[in-house]
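To keep things clear, I will list the structure first and then write my remarks on it.
Of the protein chains in this complex, all but one are displayed in their positions.
Up next is chain A:
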């Protein structure tokens, strides 16, 4: 069994991370009734005997759970969020050494986050990462959670990404990036996002882009559903993807609903690596199957179901509906339209009591509606995990490598160009040691060439590509 380490950077990263740990505990306590520290738990948690003092740990599986510590590194250049975590019910999960904080924040300035704090805290960060890695028997993956629009998550987060590649080149890096919506209130978010994009394209193995607006839409959809009062529309308790019910934390805070969605995304991605199933899908298989060309590693996530209705429904229809939903725009975590773009590859991670025949039936059904690139007409990667998430009997996470992300990037580029043309706010960036004009031009050109790569693949979409001529064998 492998372990993963979560690195949460910045305000957004830490808030999402916080929800992740809460929901992870909830999920494991649901499955693990006997309180034994098993392999599944060890993928994200250490089992520490706090009586033995700092550093004493009995990371043996099979023993009783003593005190769980999250395999995490929390980084924020402002103390507010991290302090809240330390005073909240999850404080036992974190060792004070796992936290790296400063006081004044990055002022929504990528350069400050990346260069100033990046160099100031480099050693400390590397130290903590090494420690977390040493506690792992077999470290498979780093999950980086951050936002793109601000200063710390975006700037320092991408600096940490570079460090992860340098120090642990063999360990997979899966980045969950929250992209700003068009109506973002941070004026410089386009700069921060584009500067961060370059780092993601160069140094991440996989990126799961998430847009705030999509999260808002999903939350609204669920609230609408539960308040509509229609008969048969009562949502089963704790089954909504936005609900933190049953977790450790008490009352819900404002962004909790949206952050729970992202937390659920991470739980579902790792489910097959943690729990058993008839067709296992490990984390390293995700990058292997979904990334045909190194830079095109942006995977559109969709989660279904969003909630489970309290009354009983016809099982098979509900199952098939789940598959259909996964390909609808309402369930995607970014606002792009995959059905009119080209699929390069698609992964379906199913949890719960679903058999291979259900999977095959639905793939056959959906295939004709989804345009796949000519050389990957059957580009489906599937995984079956037998343990469903809390509150559901089954669930599906679809990860699509689809050229529709191009539109998200193009919008980003447009917003960037609007500011850049006027050189608005640039002096804040150029003042920072280590930052130069060149960083901007390189970043935008990296983004443009990424968009160009997607465009070229898109162009093949409606053209009938002939099969490549086979090798001729002399007879």
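Criterion: a contact is a pair of C-beta atoms (placed from the backbone, for glycine too) under 8 Å apart; a residue touches a chain by one contact, two chains touch by 3 or more; residues count from 1.
The working rule: contacts and distances are computed from a predicted model.
J.: Mind telling me which option in "Importin subunit alpha", "Ubiquinone biosynthesis protein", "Tubulin delta chain" or "Phospholipid-transporting ATPase" is what UniProt lists for the chain we can't see?
T.: Its record in UniProt gives the absent chain the protein name "Tubulin delta chain".
J.: Per the definition of touch given earlier, which of A:88, A:292 or A:371 contacts the omitted chain?
T.: The one listed residue touching the chain not shown is A:292.
J.: Which one, A:32, A:181, A:213 or A:374, makes contact with the chain that was left out?
T.: A:374
J.: Among A:49, A:137 or A:337, choose the residue that contacts the chain missing from this document, as touch is defined above.
T.: Of all options in A:49, A:137 or A:337, contact with the hidden chain holds for A:137.
J.: On chain A, what residues meet the omitted chain?
T.: 1-2, 39, 137-138, 140, 276, 278-280, 282, 284-285, 287-294, 344-345, 355-358, 360, 363-364, 367, 374-382, 384, 467-468, 470-473, 475
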